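All protein chains of the complex are present and in place, except for one that has been dropped.
Chain lettering (A and B) follows the sequence in which the chains are written, and residue indices restart at 1 in each chain.
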Amino acid sequence: MIDNYILAPVFIHLFTAIAQLMAWRKTVTQRVMSVIGSSLGVLLAIRLFTKVYHSGILTMNSSNWDAPFGIVFVADLLSSTLVLITSLAALAVSLFSATGLSRQRMLYGYFPIFHFLVMGLNGAFLTGDIFNLYVWFEVIIISSFVLMTLGGRKAQLEGAVKYMAMNILASTFFLTGIGILYGITGTLNMADLALKIKLVENQSLVGITACFFLIGFGIKSAVFPLYYWLPSSYHTPPSAVAATFGGLLTKVGIYAIIRVFSLIFIPDEFTKNLLMALAILTIVTGSLGALIKVNIRRLFSYLIVCHIGFMVGGIAMFTKVALMGTIFYLFHDILVKTNMFLIAGLIRQMRGTMNMKSLGGLYAQYPKISLLIAIVLFSLVGIPPLSGFWPKVYLFQASFTNGQYIFAAALILGSFVTLYTIANMWSEVFWKDVPAGVEVDNKFEPMPLFRKILLVLPIGLLGCVTLYVGLNAEAIIVLVDKISDQLISTQPYIEAVLGKQN
Amino acid sequence: MKSPILQSATKYLLPILLLFSFFLLLRGHYYPGGGFVGGLVASIAFVLHSFANGTEATMKILKHKPLSLIPVGLAISTVSVTIPMLFGLPAMTGLWLEEPIPVIGMIGSSLFFDLGVYLVVIGVVLTILFTISLNNLEEKN
Partner (left out) sequence: MELLLIILIGLLYGAGVYLILRRSMVKLLLGIMLLGSGANILIFLLGGITKGKPPVIDEKAKLFQDIFADPIPQALILTAIVISFALTAFAIVLLKRVYALVNSDDLDDLNTNEEEDI
C-alpha cells in the first residue's frame, strides 16, 4: 500500500528545525517550538503506528519512481514502533533541555541540531534503501558531532575527537560495504537485495561484504572490540545530549544490524557463531567496566555496552523467541537508557557533581523524586514485573533451547552486575548522607516550581511509558511476536516493496 | 595577502563567477550542473574576494550573515519537496509547468529544490570559512 503519510514523522522535525533556525538566538521561542514539534511528532508517530498495525506494511516510492529504481520508504511494524519510541524519547529530552541546558548552548543552535538528529533517526528507521540508510546515518552523526562539541571544555573535545574519528571510520566501512554490494548485485533497494543476493555465485564475497557491514554497524552500536569510544565520550556532553546519544544512537546501530542481517545477509553458522562470541565478550567487558566506575555517567556508559551484548546475542541465535527477546529489549532499552541519563542530569542539578563519592542524601531530601527514579532503576535491573524482566525471559528461553549455555551464563553475569552496580549507586547516591567536607551546590532547590516540574516531568513521562511496557507486557508481547514473524519470513516485506513476486 | 593584481581582478571576477554559478544552477536539469556545484562556485567567488580584500570586506558586501541563508534555503527545498504531497503524489515528485519560460527553460519543483540547495551550500561554506578565518584574525591580534 502506497502512503505519503510515512514521512510525516521525518518532516515534522525538519519543519521544527527550520522554524527554529529562522528564530535564531530567540531561545524562548525555540524552546516552545521544540516542545510543540516533539509533541506533534509523538502524535504523528502514534498515527503511523496504528495505521501500520491495522493495515500492514506501508511503502512510499519517493519521486514516484518504481520500487527497485527509486528510493523507497517502508514502514513495517519494527520501524514504526521504533519511530514511536524515538519520538517519545525525543519529547522527553526536549522537555528536559528546555530548562536543564545552559543558555549559551541554546544560542549556538542546540535545538535545531537536536531536531535534525531526531529527523535523521526517524529517517534511518523508515528507509528501505541501503544507500539512503547511509545518508541518514551521516545526518545523524553530523548532528551528533555538533551536539557533542557545543560548549567545548577540554574533556568534551577529547570525547568529541574520539567519537568523530571512530564514527567516520564506521561510515567508511559501511560505504565500502555498500560499494561492494552494489558491484555484486547491481541494486541498492533492500527488498530487491534480499532477492538478488541469493543469486550471486561468489557467496564468499557476500560473506566479506557482510563483515564490512558488521564492522560498520558494530562501531556504531559499540560491540566488543569496537566499543572504546563510547565510555570515553558519553560522559562529556551535557546530560540532555548524553540522553539522546545513550538512548538512541547505539540503538540505531542495533536496528541496522537487525534489518540488514534479517533481510539481506541471513546469518549462516559462521556469522551466528561470530555474533555470539561478540555478544558474550561485549557483555563481559561492559560489566567489568561498570564494576569499577564511580562517575554515574561513566557507569551508565559501560552499562550501555553491557546491554548491547544482550541484543546482539539475541540476533546471533536468530530464532523467533530470541528475536522477540531482542526487540523487546531494544524498546525497553531506548526508554530506560534515555531516562537514566536524564536522571544523571537531574542529580547534577541537585548536587553539582556526578561523582558517587561526593554524592549522597538525595532520598532524605527528595523522597518522592527518589521513588520515581527507583522505578526506572528497578526496570533497568529487570525486577519483575517491570519492563526489563520480560525480554530477559525470552532471551533465557532461547539460549537454553539453542544450547547456548555460555550466553546464558553471560546474561546472568550481565544482569547480576547491573543489579550490583545499580544497588551500589542507590546506596551511595540516595541513602548515604552527604559525605563530610563536600560542599553541596544545589541548583535545583532555588528554581521556580515551573522549572522544577519541567525537569522532573520528562523522567516521569518516560517512567510511565516504562511502567506501561512492563505492566502491559501481554500487549507488547503480541506486538513483538508479530514483528519477529515479519523479520523471519521476509516475504510480506518484499511483496510490499516490489509488488507480488512470481 | 594584499595583492593589487588580485584585488582588481576580483572586482571583475566576482560578478562573472556569480553569473556562472547561476548558469550552472539553471543548467542542472538536463546537463551537468545543479544546486550544489552552483553553490560551490558562488562561494568560491566570495572566498576569492576575501582572499584579495580580507574577510571583513567580504562580510561587508554580503551585508547579512551567511548563516541566515541556511534556513531560507532549507525552507525553499522542503517546500518544493512537500508540495507534491498536496496533490496526492509521493513526496519529491517533480511537478513541471507545461510551457517553457524564455531564458530559464522548463520550470519545475526540482528547480526550487536546487535553488534551496544552492543557498544552503553558500551559507554553509561561507559560515565555515568565516568562522575559521575570523578565529585566525582574533588569534593574531
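Here is the rule we go by: a contact is a pair of C-beta atoms (placed from the backbone, for glycine too) under 8 Å apart; a residue touches a chain by one contact, two chains touch by 3 or more.
Worth saying up front: this structure is predicted, and the values here are computed from it rather than measured.
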*Which of A:D3, A:E138 or A:D268 touches the chain that is not shown?*
A:E138
_Listed residues A:A8, A:V146, A:A398 or A:I483, member touching the removed chain_ = A:V146
_With the missing chain put back, one of A:Y5, A:Y182 or A:Y468 would touch it. Which one?_
A:Y182
*asked:* Looking at the full complex, which residue from A:M22, A:M354, A:A398 or A:L455 touches the chain that isn't shown here?
replied: A:M354
*From the list A:V32, A:I46, A:L107 or A:L157, which touches the chain that is not on show?*
A:L157
*Decide which residue listed in A:T50, A:Q104, A:T172 or A:Q203 touches the omitted chain of the complex.*
A:T172
*Extract the touching residues of subunit B with respect to the undisplayed chain.*
36, 124-125, 128, 131-132, 135, 139
*asked:* If the hidden chain were put back, which residues of subunit A would touch it?
replied: 131, 135, 138, 141-142, 145-146, 149, 152, 154-155, 157-158, 160-161, 164-165, 168-169, 171-172, 175-176, 178-180, 182-184, 188, 235, 295, 297-298, 348, 352-355
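Just so it is clear, only the chains that are shown with their structure count from here on.
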_Whole-Å gap between the CA centroids of subunit A and subunit B_ = 36
*Could you please specify the touching residues of subunit B with respect to subunit A in the complex?*
67-68, 70-71, 74-75, 78, 82, 85, 88-94
*Please name which positions on subunit A make contact with subunit B in the complex.*
2, 4, 7, 11, 14-15, 17-18, 21-22, 24, 60-64
